[in-house]
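Only one protein chain is missing from this complex, and each of the others stays in its spot.
Coming up: chain A.
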């Protein structure tokens, strides 16, 4: 029976990034994927003729350019297109836009408050300083602070020097940033509700916390440290939907000799004498390998694929306690014409960017209150985009694909499992909010895909439908992600690695966990990493 050098469990973006780097290092790698398509949560699927959806993730900024270059993703069709800022609609019939032009942005804010408009510079400076501190950490393995290995000590010193280099005020800001609520943080800069709401949304996306919960300021940073072609903080659409990223990765992987098996669901990871030796697929087929890399989240990997008795007790307890709560849903809509938003001028660039209807931090927090009570938000927060305004490949001319990220949406409804009726009622809540701002919206709908945490877990395999494979709060970052002592992509089981967003530096379609895990694996195998270009400088 064939024994692979490595099996990667799950063809999500991190799994594929990891597989690509291992294959290019000369290993014989098999990727197994339970669905009949690849992509995990970075997929484009056609569910109604003529339309392509970005079914889960929908915009791109964090994906590391070093990875795109190393794996030749442009050659395999990947293009990322920047878009203009976005808008928050206000309940009084106005809107607040974000424009790329610095002065247009200021003048737009000045419509609401001249003071806030000018305070933006200081806010942008402080956020940028913090992003510059974190960015270089993304593509490095987090040091183990308890280790005496020269490399860990070296990495700790690096972290310490970076921190010391910040200066007293920035150091204080860093600690505040990593622990404060986004609401308190924004109160220090701005006075206008809609302006605060405009920024606060980046602090809650994908997080089972409200804007007033401590720790959400960091989540905002996490959304700011990406780039599109060097334009830091910019977001864009992947041409052809987010599936274009994983399609390019899969093609790159195959071109370098890798093998992908779809409809190959892993039931369990084979462990013998404390070492992983392959996987058992649904149906009983055993596939052998010298090592196994799991792209599944940390809970799925260690609580489902591995028997508990194989794991140390404290590790197991910490995996169980790792916070990975479902907080969001997704509604994908095919439209037979461009929706109108009477509040926006018809030539507004905001139609081509992200749009929102939650005009105060207070409303966001109320939406979170519903989640705490086990209900989806009656007045949810939406992150809504129409990628087909810039990407002609996802719908026929004149028709559009609309993606609505919806928060908050609980993993269980008042303690019981989701039903189809619940799902449809959740979808209706979303449609009715959009229709409040867009007359005739319902009549344009051709097809809809409604996804609650139930669907996200069942299809993508994200525990509770948590899009980041674990919340991005300070207690679950760096050497604590996912579990103290196991933040370097290894596990208590020899030859079993994890490479998904549960690991440092966390979620988003970033690819860094997959790449960092490959670095560690190749280090263990004493293989070179010359095919990995160094992380870009932050100067």
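As a convention for this text, a residue touches a chain if its C-beta (ideal position, glycine included) is under 8 Å from a C-beta of that chain, and two chains touch if they have at least 3 such contacts; residues count from 1.
Following the convention adopted for this analysis, contacts and distances are computed from a predicted model.
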Protein name (UniProt record) of the chain left out of view, among "ATP synthase gamma chain", "Glycine cleavage system protein T", "ABC transporter ATP-binding protein" or "RsbT antagonist protein RsbS": "Glycine cleavage system protein T"
Touching residue (missing chain; options A:36, A:229, A:347 or A:537): A:347
Residue among A:8, A:71, A:88 or A:119 touching the omitted chain: A:119
Chain A residues touching the omitted chain (full complex): 92-94, 97, 99, 101-104, 106-108, 110-119, 121-122, 125, 128-129, 132, 166-167, 169-170, 345, 347-349
